[in-house]
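One protein chain omitted, others in place.
And then chain A:
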Amino acid sequence: MKMEEVSMSSLDNSKLEGLAQDILSDLVEDACLGLCFEVHRAVKQGYFFLDDTDQESMRDFEIVDQPGLDVFGQVYNQWKNKECVCPNCSRSIAASRFAPHLEKCLGMGRNSSRIANRRIVTGNNTNNKSESDQEDNDDVNDNDWSYGAEKKAKKRKSDKNPNSPRRSKSFKHKNSMMGPRRRMDNQESPRMLMKDEAFPQ
């Protein structure tokens, strides 16, 4: 038995290789036939030539392959150095900074509500008048450019990044609530009062 196996093994290898080639051959033929059937059906059903149009149109829409252009032939880094005028504060902002600036400037978006909430907390703690009318002063809303708020934030939370959207720790622990929430409307839900707060009338 053993001797048979030994002599068979070398034969086996070439046979196995032959078998593998045959299997591959079958698979390739299968793929070819599949394609033929697909094409034939498309021809008979009338949708084979659908993506061809006249030569001229095909030339018009050919893929563009030049440096500095995308496949449609448009210049794609045209707006890198442009500046946009903000409709809210009428300042000239760089294009790549425009969207975040608008978010803060208009007071919409996730970050701006967090910053506003944080400012309310810090505003309450110090009872500072300059912080109180924030709605009119767009500069305070804009995190990109407001030295007043940043100074205060930096003083009190020197170990934190004042520009990060995270809530202040004291805030979280006192109320143990998660998620952004507008705190301007005190009537909405019951909450623990902070040290200096009086009960709202």
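The definition used in the following text is that a residue touches a chain if its C-beta (ideal position, glycine included) is under 8 Å from a C-beta of that chain, and two chains touch if they have at least 3 such contacts; residues count from 1.
Rule of thumb we're sticking to: contacts and distances are computed from a predicted model.
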From "Proteasome subunit beta", "Protein YIPF3", "Transcription and mRNA export factor ENY2" or "Prolactin receptor", the hidden chain's UniProt protein name: "Transcription and mRNA export factor ENY2"
Chain A residues that touch the omitted chain in the full complex: 12, 15-17, 19-21, 23-25, 27-37, 39-40, 43, 48-49
